[in-house]
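A single protein chain has been omitted from the complex, and every remaining protein chain is retained in its original position.
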Amino acid sequence: MATPTSGFTGRRQNRGANLPPGQYLTDSFPVMSAGPTPHVLLRDWSFQIAAGPGRTHRWSWEELQALPQEDVTTDIHCVTHWSKFGTTWRGVTLDTLFEDVESDAEYTMVHSYGGYTTNVPLDDLLDGKAWLVHEFDGEPLPSAHGGPARLLVPHLYFWKSAKWVSGIRMMDQDLPGFWETNGYNMYGDPWREERYW
Amino acid sequence: MRRTWQTAQVSAARPETADARTIRLRFPEPVTGTAGQHVDLRLTAEDGYQAVRSYSVAAWVPPYELEVTVEELDDGEVSPFLVGVLAVGDDLEVRGPVGGWFTWTPDNGGPLQLIAGGSGVVPLMAMLRSHSESRSAVPARLLYSVRSPASMFYGGELAVIGQENSQVRLDIAYSREAPEGATAGRLTHEAVTASCFPPEDAPAIYICGSTGFVEAVSSWLVEDGHEPARIRTERYGG
Partner (left out) sequence: MDSTQEYSPDQEHVDGNALAGALDQFVADLTSADCMCAGCGTSGPLAAALLYRQAPGMVLRCPSCTAVLLCLTDQGDRQILTVDGVRRLVISTP
């Protein structure tokens, strides 16, 4: 354990009751990126859920917009220690998207344009816990923050809320995605501070 | 080179500009390295939170010391502490010096072409100092793009090197505000071409600055016919 640097606090002066352990509050919205920002034209965009051979459900941008939309206000928690309160989003709940999906698989791998992946148990995507969002703060979601559309799973660390999401593949067993392979937790509950393996 | 963290003490500090500061670090044992290398600094808060940042070495002060120059970034987490809070006598954890790619020694030969944007001058200053101290016969040029005279690092020392060392040519380009007798404006392809050794001299080129600066200047030089393999770049991040 290193000795503290005299006078150094970092950016985490703001503490509050709604903050998970080890988090600090920020008003800004830091742009996290592990690679170049993919730019997907709306006419080329699609989202699919692959439940098995011959059981792929696919939505175009227009089809997504035609589904019932929800407004979501939620706190978000990034594993790099920042949290942001009261973020507002608009999109489609995954309950709607999974309505006609038949599968016994309990796990999912979320895929993104650009190649990013992250694993989330199916239960954590259902029952009003996750959305496919395309608006932030009343505006179309900027590409830097995952537009055209990103996943929003706010009860888990934000790396699970994949930017530039392109689809979800059902899995019988829990396999690690990108950050999960590189040292981060398979589940990622911020309240139990499940950052790493 | 040290591969583990060691504790160095701040032995001196002086302002370089209104928002940049040169910090001298004293190591517990002799420290050596090559111009262009950097050190990682690790800061630890009372609750164990840590932040690591890399800073180019500006000057070697053998046997126990080296200097880094830190510019305060808006919304920075570490640089405001290093520029405004850290005091002489404080301890810092240091790893390095490290890096073997963006480096130059007098044995590398030349001609040596250095191109700096803003605080990107720091590792290039180390190279120029190494060049001067070794009384190298290699022709060297520094093209230094700054916002204004007040935002220039190492102004006095650069003026002396420029006057006293006939092997060194300095070109200062002012982007926002120029002193009397000079004009301000965005750095252009023409200005870079005019300042640089021509491709037929096959200079070793080192470019350091923001991502936009590095990419613009290196693409101009490749267009001018410089061999991409002779161009080394370092983008400074936040």
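For clarity, chains are labelled A and B in written order, and residue numbers in each chain start from 1.
As a working rule, contacts are C-beta pairs under 8 Å (C-beta built on N, C-alpha and C of every residue); 3 or more make two chains touch, one makes a residue touch a chain.
From a predicted model like this one, the values you see are computed outputs, not experimental measurements.
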item: Candidates B:27, B:102 or B:144 - the one touching the absent chain; value: B:102
item: Listed residues A:18, A:33 or A:88, member touching the removed chain; value: A:33
item: Where the unshown chain meets chain A, residue by residue; value: 30-36, 79-80, 115, 159, 178-179, 181-184, 195-197
item: Chain B residues that touch the omitted chain in the full complex; value: 1, 3, 50, 98-102, 232-233, 237
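We adopt the following convention: only the chains that are shown with their structure count from here on.
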item: CA centroid of chain A to CA centroid of chain B, Å; value: 39
item: Touching residues on chain B, where the partner in the complex is chain A; value: 5, 7, 42-46, 48-51, 75, 77, 81, 85-87, 90-93
item: Partner chain B, residues of chain A touching it in the complex; value: 1-12, 22, 28, 81
